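Encoded as structure tokens, here's the structure I'll be asking about.
With one protein chain held back, the other chains of the complex are shown just where they sit.
Let's look at chain A:
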Amino acid sequence: MAISLEGDVPSDSVASPPSTFDISWDRTFRGLTRFFSWMTIFLVLYILYEIAGKAFPAVQEFGLSFVTGTTWDANRGEFGVFPEIWGTLYSSLLALAIGGFFGISIAIFLTQDFLPPRLELVFKNIVELLAAIPSVVYGLWGIYVVIPAMRPTANWVHEHLGWIPFFKTSLSGPGMLPAALVLSIMVLPTISAVSRDALSSVPHKLKEAAFGLGATRWEAILGVILPTSATGIFGALVLGFGRALGETMALAMLVGNSNQVSLSLFSPANTLAALLANNFPEAGQQEEGVLMYAALILMAITLLVNLVGTAIMNRASSHLSGEVK
């Protein structure tokens, strides 16, 4: 029972303790939010448990050789996903490099008074609209537009600069570069939206401080505004990378689905997500477990990326805000 703070001297004060209704409503609300937060955690653990359970026989049978193996042959019962792991990381890193560069540039362009506010809003919405395009549409666009458009240039580059490992093969159709390019467009809205938030949350007084010292616009952006929002921008890149790692449909259509480990940008390749999407319909009992194992690896990679990203961001932000050294 709460102790009453009521005084015995009569007064005109309208201050009163919260009513029983206020208190019970507050309790219910808190209980509900707690319940739902636990539910999400539980759901993640449950999915993980199910997949790990289904994958368990395959993990037992193939062990680490699954991660290092390079052939996938269901008839002979040989399974290895090293090319897929390689392809997943390679395509995502390429997409991150391209999408990150343009995404951050767009974010700078849209927050640093380069445009009148109204145009800023228009551009912002256009970029965000990219996120609304279904990934299968990106895939179709990649097959019918991007690949044909790229082929002449790609093959010219291969003929003349073929000694560079990146251009070792010719582009005969689907391949790493078209896949990474389309993927970079798909991660662009995420990266630019999150970096835009980071950039526009830089306090105005910091900009003033930079300009007050006689910085030009670029000196202020590079010397003060970008470093101040670095944590947020890094977060944008982590999110974009995570999205690229898991993207399935467009990659299954564009990457070539071929088990190769090659640096060449024009060579067909494969990714974990594409592998799963392509193989589950005809999977037999054994292959099902193997696919679950591959799914587990994909989840482990995305989880690791997110954990490392969060850890770096936490360190950076505590470093920025104070004492820690």
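Assume a contact is a pair of C-beta atoms (placed from the backbone, for glycine too) under 8 Å apart; a residue touches a chain by one contact, two chains touch by 3 or more; residues count from 1.
Note that in this section contacts and distances are computed from a predicted model.
Per its UniProt entry, the chain excluded from the display bears the name "Phosphate ABC transporter, ATP-binding protein", taken from "Phosphate ABC transporter, ATP-binding protein", "Putative ABC transport system permease protein", "Phenylacetic acid degradation protein" or "Formate dehydrogenase major subunit".
From the set A:Glu61, A:Glu120, A:Asp197 or A:Glu219, the residue in touch with the chain omitted from the display is A:Glu219, counting the whole complex. From the options A:Ala97, A:Ala149 or A:Ala209, the residue with contact to the chain not on display is A:Ala209. Those residues of chain A that touch the chain absent from the view are 203, 205-216, 219, 223-224, 227-228, 319-323, 325.
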